[in-house]
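For this view, one protein chain was removed and the others were kept in their places.
To keep things simple, chains are lettered A, B, C and D as they appear, and every chain counts its residues starting from 1.
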Amino acid sequence: MTKPFLAVENLVVDYHVPGGTFRAVDDVSFSVDKGRTIAVVGESGCGKSTIAKALMRLVTPTSGRIELDGTDIASMSEAKLRPMRSRFQMVFQDPYGSLDPHMTAQEIVAEPLKLQGVRSKAERHKAAATLIDQVGLPVRSLDKHPSEFSGGQRQRIGIARALASKPELLVCDEATSALDVSVQAQVLRLLKSIQDDTGITYVFISHNLGVVQEISDSVMVMQKGRLVEHGSTASVLTAPKEDYTRKLRRAALDPSTMTGLKPRHLVRSLALANQA
Amino acid sequence: MSLDTATPAPGGAGETVRQPSPSAVTKADIARAGATRRRNAAKWKLIVGTICTLLVIIPIILAQVLPLPDANFQDLGARRLPPLTDGHLFGTDQLGRDLLSRVLHGGQVSLTIGLLAVLVSGAIGIILGAAAGYYGGWVDTIVSRVLEAQMSLPLLMMLLLVVALFGPSIPVITFVIAIAQWPEVARLTRSMVLVEREKPYVSAARILGLHKIQILIQHIIPNVIKQATLVVLLLLAQAVLLESALSFLGAGPQRPFATWGRIISDGQDYITTSWWMVTLPGLVIVLMVVGVNLLGDGLRDRPRRKKKGA
Amino acid sequence: AGPTGLPGPSTLTLALNRSLVSLDNKLNQFDAAVTVQRAVRQGLTAIGPETKPVLVLAERFEMTGPTEWTVTLREGIRYSDNSPVQVEDVATALKMYQQVQGSFVAGFFPEFPEVVPVDDRTFKMVSKKPIPILDSLMSMILITPAAQNKPEELQEGVGTGPYVVTKFNRGAGTYSLERNKNYWGPAPQVDNVEVRFLPEESSRVIALRSGEVDVIDSITPDSREQLAGLPGVELQEASSLRLNQIFFNFRKPAGHPLADPRVRQALSMAIDGEALVRDVLVDSVTQAEGVTPSSLTGYHKTGEYVYDPEKAKATLEELGVKDLTLKIIWETGEFASDTSVMEALVEMFGKIGVKAELQQFEPGGNILAWRQGKQGDWDLLGNGYPSPTGLAITMLQGMYSGTPEKEATRETYQGYVIPEVTAKIQAASAEADPARRTELLNDAQQAVWDTWPCAWAFVPKSVLAHRERVSGINLAPTNSYPLVDVRLEA
Amino acid sequence: MTNYILKRLGQGLLTVFLTVSTVFILIRMAPGDPAVSYAGPLASNDQLAAVREQFGLDKPVLEQYWIFLQQLFTGNLGQSYSFQAPAMQVVAERMPYTLTLATAAILLTAVVAIPLGVWMSRRPDTGKELGVNVLTIAGQSMPDFWTGIMLLTGFAVLIPIFPASGFATWGGLVLPTITIAILQIALISRMVRREMTTNLAAPFLTVARSRGVRSSALTWRYAMGNSAIPVFTALGTRFAAMLNGVVVVEVVFAWPGVGSLIVRALETRDYPLIQATVLLTALLAVGVQLLIDLAYPLLDPRVRLGKAATA
Partner (left out) sequence: MAASPETQKFTEQPLLEVRDFQVELITDAGIIRAVDSVSFSIHRGETVTIIGESGSGKSTTAMGILRLLPEDLAVLSGTVLIDGVDITADPKAIDKVRGKTLALIPQDPMTALSPVHSIGSQLFEAIRIAGAASAKDKGALQARAVRLLEQVHIPTPEKQLKKYPHQLSGGMLQRVLIAIALASEPQLLVADEPTSALDVTVQGGILDLLLELQEQRGIGILMITHDLGVARLISDRIHVMKDGSFVESGEVQQIVDHPATQYTRDLLAAVPVLGPWDETPAATPGRRAAHAAGSPAAPDPALTQTGAKP
């Protein structure tokens, strides 16, 4: 097997907090091959976004290696990193805050193109319009500002911007959690088709196991900053080994497989037991 | 079927199956609605602001061509005439000069000083405030300490000293006023940038590979500039008043230049007998400042043009 | 003071336009201070109503020889602390005035005489050269107990005046005075005097109108106009010991138009003095008709300023003066309505085709360097010159007796060095015989006038306003009045 | 905590030091000669030289600066030329007056501006509010000496209920306080309005309302509680600025504070007095600033010491 496209080894991230440091990510290692998708799941606050930020070098890891296509970017200086930045991009958890409110959708999506050296403004805007169309936004969105979009639409602008850089790695931090199911499905389809076309690699952060099942090839489960389980999506979701994973899996509400009514009888018996 | 989350169309035109129920919105509801009030207020501000501003600006621009006595023409026999006597709309001053003419000619100088000062202070304030807020660290420490130092210094004394040092020429006075005013802008900009730089769109820009300075100029400043310029607009009045305080304390532009500040500070000796000599120029300043600020507010509050094709 | 700050029935409240830093005049003496200073400390003599010296602590002050004066102290005078006034106190006072750096007085004394005691009340004052005006000069020396006198401005201390200080705040410039029980003269009528400092003219006028203060002095023409006819307010005027001038720069090189007296005279004709007096200065001044104020002892009328712009233009043309630009400099507050006068001058010169530009200096600025010609060139200076001794000769000596030596150190009055004039003034000042002195003085003044030193000059009146309930204010040309005579109506 | 205070204190002192040093250089560069002011325009060159020697102004500037530094260290800045008394003492005597005036003005401002701002924020864009809005803008553009003299004419002469000048009675405080407060009220009430409008529309307010919280508590406890920081900071900053003396108002009302003192000191080029005033006011202003910074975390739990955005 060839070298994985992204290899993270013994990643540790500490945050400075009053009176010391807080270890948000504790000795995590994983890798993804080119053109594949890894999903990161885990409870809220377990360090998923922190991993994303570390991959983007928005935080500097305390220790460990992040090898991207053979280059370790974990402790690279910002100046050295800058030329490489277009190769790895991220879609943010917070769709509203991550868009500059004074720019139009078209300008936002066109910005990465400028950095890539597309000189002509017309050309940039044309390319941006194409991308915006690809993520399923109507043409009249081009001149709107972020505040004029709904959460789901903003999320898609974020995705379009990330794609504009033609990245080789895209980290999606809860990229679909603000969307309702139908839009979510559309976005997932889009991401997949792009992967088929360009061989892009995804790191997909989500707490929706259904979504994970749909998009990822492998899954890593995190708890309190540590990696608890790692394996192919099929195996982790259908036969979880670790307690924590099982707990997660059990709690997941899967309407497609649910039948029956609201469990009144069970609740009543619970309540009675409590009163006793 | 588009999954695009659309705004429900007014009047419920979307669903054909449903029988559209009548709207319960009455005229009174509309009149009382926040949006209506805001729109009306913005319109009112725009109109009144424009009128007030133009009422002052146009005569000032036309001062040379209006049929007015020369601003420096003295008629010692007709000194301190009250307004509306002998064709002097604003009356005359202590040397029998036509006050209106002086106010208009003075306005040219004062407005130039005021606008330039406000531009310079706005530029310095926004640049330094933004740099301090964005870069933090030693840049912030230095800017903050300078701000603090300037606040802890008796402002007028410093201004008087600087004027004494470089002479009371118009560029010096402009500069001095700008120096006096930049902290206000800088402080505001700094605190806004502090908030702004933590927003995810800054991280987003960083990921794209933008240089720090590019992020500051292309993303952060455009997002704070609107608020900052509103403060700068208010400073215009302060600039004119500061110039008059300087004149009051003797550091105004060299005589016999008429400026608003000078006219007011000269007139204050006569305030108990010839009220108009201070009050009328003062009112002109108030009119203009109120006008400019209403205009600014109105432009800000004006409802965005509807772009939606829905 | 009551809730609105109105003074009580037995308290007189004065508002001064400058802050009274001390009740001593070793360093500076400005008009407003004199009234209060003299109410606490006194000299051997004082300048009386006719600007003649009158006796105060001395009961005799006579010239008993060309270089010798004999003085006898009034009998039984005691300071407010009950100690007697002694000859030694006078000797010490003279010494202290001499020693203090930057003394305002020193300049007026050609030399400080020596005090030679004769008995415990009588002494002689002996000088090397005659000082015929010593009785006037001594009015400026305030007497303090020798032990307490120091070569600096005394902050407190005792005097022989009708009042004593009970409370003061130098920073705020407020003083509370109370009747001096040991006062040697007729007892003052008013029990208490409050002295306040109100720098702003309009504030002082308002304070007087509201009855918060009883007396304000040194008021400007405009305030005077305002106050005239107001119920409850009365005005008083006196001539003053000051000559305000628009003085030419005498440091111009020979070929310069201003070096020519005829040009100077022609420029004078552009100035409508009457209009200035009537409209700008509102009759609060009189045009000078000589080179000193008419109120001074020894004044001589030498001529008049005439307004004749046509002639001015013609003369200038005749003399080949073209495109003249004048720079007028002055310090703010040098005289009342200074800026208005200057702005009016610009217009008046403009009418005869002479451009004028103004440069105003702020107090504390470097106008002295300009005046001394060290900073920049100028043509006219707005300036006032006082003669606190009440003598014309003092002013002549100060302004017109420049010598090349003095000019070398720039200590002349705007470069005015005309040897003949200087010689005439010296002769007059050294002359002991009164009649002869008057003659020489007149001669000297005419000589000065002929050199046309001022574009224009005027004598301001001292104006004071007081509430109706105050009477007995005898305003003297020194712009002061004896507090002891002031009465308050119940 | 202590570390932070010490660090800020150190920075503050450095600021003060740099400030007084700047002033030292500036006043010596500016034209004008203390000796001339001291000895009067008629003094001879010899006399002036003697005065300069007495004041130590004949020494090289660097040496003067060295002496000044020593004086700074001992807290004694020498004799004021014009007052013939220790400069620090002269300023210290005046400081209480300025403090009184500044305190009164800031209290009045707070008492009027906050309710006014709240009032405006509760009826935005109504006719009344627009009227008040225009008034506040106008309030910002009135020259203070004009306001002062108008108030004087009105309430000391025409309807004599307050004294025209001075500080002899508490009544004397009223007019100058109002004069200063007019501008401040205009500024602060607009700011209160802005902050309140934002907070009144904030989601947490709606949620609190859903809890049945009464409308007065919504306005004051919630909306005002969240507007407190910027308002408090603004008031504090204004207060600190006033400590330098409210020059024009002090002059108009003959208020014996540091503001009028500094003008006077400048007119006489009284170097020690200028230095002393600057030193004292700078110390006070820096102190107030430090207090504001320290109070910040108390008002806003989100702010930690040292992270305070000194607005």
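Throughout what follows, a contact is a pair of C-beta atoms (placed from the backbone, for glycine too) under 8 Å apart; a residue touches a chain by one contact, two chains touch by 3 or more.
What you are looking at is a predicted structure, and each value in this text was computed from that prediction instead of being measured.
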Touched by the hidden chain, which of the shown chains? A, B, D
Give the residue, chosen from D:41, D:160 or D:225, that touches the chain omitted from the document. D:225
Which parts of chain A face the unshown chain closely enough to count as touching? 42-45, 150-152, 178-185, 188, 207-211, 213-214, 237-241, 243, 246-264, 266-275
Contact set of chain B toward the excluded chain (per top definition): 1, 3, 5-12, 14-15, 18, 20-21, 23-26, 29-30, 32-39, 303-304, 306, 308
State which residues belonging to chain D touch the missing partner chain. 201-213, 221-222, 225-226, 228-229, 299-302
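As a working rule, only the chains that are shown with their structure count from here on.
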Result of counting contacting C-beta pairs for B-D and A-B, higher pair: B-D
Using mean C-alpha positions as chain centres, tell me how far chain A is from chain B in Å, no decimals. 46
Rounded Å distance, chain B centre to chain D centre (Cα mean): 23
Which parts of chain A, given as residue numbers and ranges, touch two or more other chains? none
For chain C, residues that touch 2 or more chains besides their own: 202, 206, 362-365
Those chain pairs that satisfy the touch definition: A-B, B-C, B-D, C-D
Residues of chain A touching chain B in the complex: 53, 56, 58, 82-86, 88-90, 92, 94, 97-103, 111-112, 115, 136-138, 140, 143-144, 148, 150, 152-153, 158, 161, 165, 180, 182-183, 186
Within their complex, state which residues of chain D touch chain B. 11-12, 14-16, 18-19, 22-23, 26-27, 29-32, 124-126, 130, 133-134, 137-138, 140-146, 149-150, 153, 237, 240-241, 244-245, 247-248, 258-259, 262-263, 266, 274, 277-278, 281-286, 289, 309-311
In the complex, go through chain D and note every residue touching chain C. 31-33, 35-45, 47-48, 50-51, 53-54, 82-85, 90, 93-94, 97, 149, 152-153, 156-157, 160-169, 171-172, 251-254, 256, 260-261, 264, 266-269
